[in-house]
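One protein chain is absent from this view; the other protein chains keep their places.
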Amino acid sequence: MMQFACPHCGPRAQAEFVYERTVDSVVALDASPEDAMRTLFTRNNPRGVDDEIWRHTYGCRAWMVITRHRVTNEIRAIEAVGPESLI
Amino acid sequence: MSQYSAFGLLRGAFNGQKHWQPAWRDPQPKSHYDIIIIGGGGHGLATAYYLAKVHGLKNIAVLEKGWIGGGNTGRNTTIVRSNYRLKPLHDLFEFGLKMWEHLSDELNYNVMFSPRGAMFLGHSDADMTKLAERGDAMRCDGIDADLMTRAEVAKFEPLLDMSRAARFPIDGALIQRRGGTARHDAVAWGYARAADMLGVDIIQKCEVTGFVRDGAAVVGVETTRGRIGAGRVGICVAGNSGHVAGLVGLQLPIESQTLQAMVTEGVKPMINSVIMSQSLHCYISQSDKGGVVFGGDPDNWPSYAQRGNSKVMEGAVAQGLALVPALSRLRMVRTWSGVTDMSFDGAPIIGETPVKNLYLNGGWCYGGFKATPASGWTYAHTLATGTPHALNAPFALDRFERGATIDETGSGPMPNSR
Partner (left out) sequence: MSDVLIRNEPVPETQYVAAGVTISLAGPMQRLALRARRAEDLETVLKVTLPRKIGASESGIACLGPDEWYLRTKVGATIPTASGLPLAITDISDRSICVVLEGPRAAEILMSGCPLDLNKFAVGQVTRTIYETVEVIIIREAEDRFHVELWRSFAAWFWIAMTTAARH
């Protein structure tokens, strides 16, 4: 199991966190239908590093962006965000 | 290469079994093939086999980055069934199930298909309603399905905890008696051997690192063993579809996740069927060798790591022990995980891509093994003719933008909550 350093609570077990989606899949409110479709339904899905939105659901309930390597599980960065700053 | 037979085995017994040959050749890649299939899993090998057998094509290669049987084909829980709710899924998986019934004969290789019954337990009134609904949908599409009462379930699987005080009380079940299990490695080996005998080049330790483009079209692949030209290229790498499609600049409606499974020491027969559940994410069956095979939930977050996490594993085992308490006496001997292509509607993708001459077979979520023959059959048709087979036409890549998703659970574009 991974351990995430929650920006608010410090190091906590991954069991307390829930993965939401990737940063590149947040649909802008003024997106064209084509862009919205592409953003909603496709992913880069790299076999490498990606920016992911996670929530400390069983903790402080805050959102964060976790930059993580998907093969090694190495965590490059964790940044606190509000829901509004993702759009 | 000779056919396997009981007579051959007997003759071998008098010659110290010295007649055994490698099951397939180890050829050098040629400079050009009519069709290249990327991915030597069950699906890719089945595709190559049917391309050669049904469509009469001779110049075909299967490129495998590792070795045959080393990817998801060797990492699943070997369950074969066709108990869905939607017609396109019924048609595809039932076509596959009918092929499983004759596959050992077809391939001259014992794939150990064992139709022991695939049983979904219901734990509440709501579960039983859902199961009845699913059973009705199956029977409407001509697939066998029977609702079982509590007493019938207790008789069929005596080791289930049928007490009313059970953690997950059992109210009944829905069974597809023609469902069951098959030997996963044997499926890959059988297709590999049969395809090889028809002249297909199976090239192992050959990873695709890029695509060769000529304008809008793909005309070959770059590999760790050099450039290979191709008339058509079929991606068949479920688990790594996102990565391989990314090499040609395609974004797919797929997110890769880890799915774990585990097996206990071998014991005498104790689990008769494949036990699944309408409410739980735990499936239990016993292999012919005697090990009890457990599977659980996907990890619900993206990963290519091919290793899982203890929480999900414990969850699956806790549910398994609650259903069959006797399992608590067994020792777990192995755990492993595979990378699954979680598609955005839970259904696979088989068909053309926006790139000319490039085709895709992927997005199988956690249910690709059972479809191996049907996947190969329909993908071979698509690759040979350039147009989809009637069975895989609904599973086109562009169904998402057309609003024609095949969403069995109705949960929308959420690959991580299926």
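Letters A and B name the chains as they come in the text, with residue numbers starting at 1 for each one.
The rule is simple: contacts are C-beta pairs under 8 Å (C-beta built on N, C-alpha and C of every residue); 3 or more make two chains touch, one makes a residue touch a chain.
What you see is a predicted model; the values in this text were computed from it and never measured.
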Options A:26, A:40 or A:60, residue touching the unrepresented chain: A:60
Residues belonging to subunit A that touch the chain removed from view: 1, 8-9, 12-13, 15-16, 56-62, 80
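Convention: only the chains that are shown with their structure count from here on.
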Complex interface listing, subunit A residues touching subunit B: 1-2, 14-15, 18-22, 37-38, 40-47, 50, 52, 54, 70-73
Contacting residues of subunit B [partner subunit A, same complex]: 240, 242-243, 246, 251-256, 300-305, 309-311, 344, 400-401, 413, 415-416
